[in-house]
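For reference, the structure is listed below as structure tokens.
What you see is the complex with one protein chain gone and the rest in place.
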Amino acid sequence: MIDVEWGAGAPEDRIAAALKADREHRIKGVMVVHNETATGVTSDIAGVRRAMDEAEHPALLYVDAVSSIGSIDFRFSEWRVDLAITGSQKGLMMPAGLGIVCVSPRAAEAEKTATLRRVFFSFADMRRANVDGYFPYTPSLPLLYGLRESLAMLFEEGLPNVFSRHARLASGVRGAVHAWGLSTCCRAPRWNSNTVTAVVVPPHVNAARVIDTAFRRYDLALGAGLSKVAGKVFRIGHLGDLNELMLLGALGGVEMAMLDNGIEIVPGSGVAAAQTVWRGRKALAEAEAISLAA
Amino acid sequence: MIDVEWGAGAPEDRIAAALKADREHRIKGVMVVHNETATGVTSDIAGVRRAMDEAEHPALLYVDAVSSIGSIDFRFSEWRVDLAITGSQKGLMMPAGLGIVCVSPRAAEAEKTATLRRVFFSFADMRRANVDGYFPYTPSLPLLYGLRESLAMLFEEGLPNVFSRHARLASGVRGAVHAWGLSTCCRAPRWNSNTVTAVVVPPHVNAARVIDTAFRRYDLALGAGLSKVAGKVFRIGHLGDLNELMLLGALGGVEMAMLDNGIEIVPGSGVAAAQTVWRGRKALAEAEAISLAA
Amino acid sequence: MIDVEWGAGAPEDRIAAALKADREHRIKGVMVVHNETATGVTSDIAGVRRAMDEAEHPALLYVDAVSSIGSIDFRFSEWRVDLAITGSQKGLMMPAGLGIVCVSPRAAEAEKTATLRRVFFSFADMRRANVDGYFPYTPSLPLLYGLRESLAMLFEEGLPNVFSRHARLASGVRGAVHAWGLSTCCRAPRWNSNTVTAVVVPPHVNAARVIDTAFRRYDLALGAGLSKVAGKVFRIGHLGDLNELMLLGALGGVEMAMLDNGIEIVPGSGVAAAQTVWRGRKALAEAEAISLAA
Partner (left out) sequence: MIDVEWGAGAPEDRIAAALKADREHRIKGVMVVHNETATGVTSDIAGVRRAMDEAEHPALLYVDAVSSIGSIDFRFSEWRVDLAITGSQKGLMMPAGLGIVCVSPRAAEAEKTATLRRVFFSFADMRRANVDGYFPYTPSLPLLYGLRESLAMLFEEGLPNVFSRHARLASGVRGAVHAWGLSTCCRAPRWNSNTVTAVVVPPHVNAARVIDTAFRRYDLALGAGLSKVAGKVFRIGHLGDLNELMLLGALGGVEMAMLDNGIEIVPGSGVAAAQTVWRGRKALAEAEAISLAA
């Protein structure tokens, strides 16, 4: 790992500056998290790619796309990503268990000269066995069958529809947060994630208490804030096989858990805000579908 | 079927009057629906039993307990019911498929001299085969295994807890109906069902439109009113493996479907009313549990 | 029910004779079991149809096709069957629970004037509700989804392939019975069923003991003989989602249960006979598939 000067300004500009300063090309890879699950922040991968192009730097582009692939638009080829990873348990709607890696020809070439010792994670072993329909280690067949069905579901709905459904649902959740008089973790609206929303609680409240009440009293699993935001945020996940009513239940439960912990919100206010967003969009989407069909 | 004079007054009084008038004992059975699924009305079976005792009439007591057994307190022995029926798809939380019949010794005796032709529904055939662990016809083994698990779940939670959970959930739903400025189908609160609530829509609205919107736009299945109340009510089912958050989602969806059809309610008002009911009761229940454990 | 003279000769001839003798057309329906599950006898429905045509008799043709539909060729239209019934638990490979009835226009017409009281089994109620996509009573949705998948599986394999698979498997089972020095219940090979084989045990043995040993010692469920053949036969079912190896396991288990009960067979002899039948047919089928593909 190389420590680079990390100034002020947009992340893309800072990446460009760091790469331009690296005239000896000691930086081998730029690693970006597409959707930061712990804070609900989505990065601009296309912007990062532009910054790398602008700097004319040969580093590989690695993207952690665990909580974006299958839920938020991600373009491996168009953005010339070299290595993207995801898991089975997010947008692919399965139990945890599969790690899925997509490798560009450049990254595959780089592996040949890489010196880190590896066994289980060797691409070469996997490719060699895959040629004949085998795996180097016992694969999880149920998850492979599940993956086939997940992909069928995603393509049946259509990826653009899947992405706009996540955008619509996330928009309702953010409407609720605003109605509660609270805010998300993001510094600017452009970073708001469409798959997870981290809600900042008032300073006098420990977010861990809200999470605990939600789980123990209402069977609702909220995510915790980690490191810097521990105790300051709780997270509402909203990705995968999800619709408005499931989220209304979750928002209603979040309201109860916040009220139980002394956070002064108007009961039902977040639910009402989400309803308003979704009623408008649903009606709009239906009107569009009808006009398209006509 | 015998037409009896059906005067005014409480149902139990009218049953008692009809039985007293039947000096020749032409009435062979009194048939009561414990919980009327189409209107959300619960009858008072203990009261019916008292009326029959008061009339000193030998009629058998038949109870349709399809949507009460396993969700609302029902006492076959204590109330001296002669024949009770239920199905697998309500409080027993399984797919439709099993019809379950409970027969008193008196009803079993009566079957011997009954003249209605029957094959599939013969108790005698069933009893004869059951003795050796068999069935007269191919049984649905998956449902029998499911029944074993359903009963284990009910007894694990404890029937008194199951009944009070249904009462608590129903109470929240009725709070929502009241907050919407609407009412249930029942003439008096004592008849309100704890497993299904029929909501009367304003006169200018066709309830079928609300049901249709809920299903097509929000994936929410509401029940329709039948015969006399067709178009005038929609029904929210709330029994079985259900908790507060599932119902909050349903109530939120009902609000959207009503708003979409021009019913003027305050968005989120029903959800807020239910939250208030449930937050109080949950806290109370926990406090009680703690003091009991202490 | 009308008692008709039942002479000697082929069943079809006797049906024709009985119908010809019925000049007043008191016989309203001819009821035939296509595949008799308890004895492993398959009737010739096309032959019965020819006999009815020959007699120029207007009776309706009713067929119990429970253990043939989906496994043995059955032609409702071509044979002009008026009413056929089956269940979900045989060739449709599902749990018991669905009764499926196919009704000809003539039978539907006859229902209108039929006087037998019926509620649950009324075709008219079912048709009336089905028009709008509903059912008169709560349907078993899991079985309806299962039916969709069963039919998809049958059509994916192709009905002619499904029928020839059952014929091939049954042929191996009969090879095993012959190798054991035993015989099936059928008087002539043409009646042998392709979905179930009833094996006649030697006179000194109670077939119930074989069935009991198979179940308790080897987890193998064999069918019992009923009424006339009780204790004289046991039955091996071979229909649905089944292949050679499952049947080899069953035949091997039958051999153990027979040996344990003193039936003197050569161990492995039935298995070897079935293997010989199946190896020949499999190889033949593959050769054909290759020449078709070429």
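To keep things simple, chains are lettered A, B and C as they appear, and every chain counts its residues starting from 1.
Convention: a residue touches a chain if its C-beta (ideal position, glycine included) is under 8 Å from a C-beta of that chain, and two chains touch if they have at least 3 such contacts.
Everything numeric in this text was worked out from a predicted model, so none of it was measured.
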The chain left out of view makes contact with A, C
By the document's definition of touch, the residue of C:N130, C:N161 or C:N243 touching the omitted chain is C:N243
With the missing chain put back, one of A:G9, A:G29, A:P58 or A:P142 would touch it. Which one? A:P142
In the complete complex, the non-displayed chain touches which residues of subunit A? 87, 89, 95-97, 138-143
Per the touch rule stated above, subunit C touches the missing chain via residues 217-220, 243-253, 255-256, 259-260, 266-272, 274-276, 278-279, 282-283, 286
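Simple rule for what comes next: only the chains that are shown with their structure count from here on.
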CA centroids of subunit A and subunit B: separation to the nearest Å works out as 44
At what distance in angstrom does the C-alpha mean of subunit C lie from that of subunit B? 41
Do you know which subunit B residues sit against two or more other chains? none
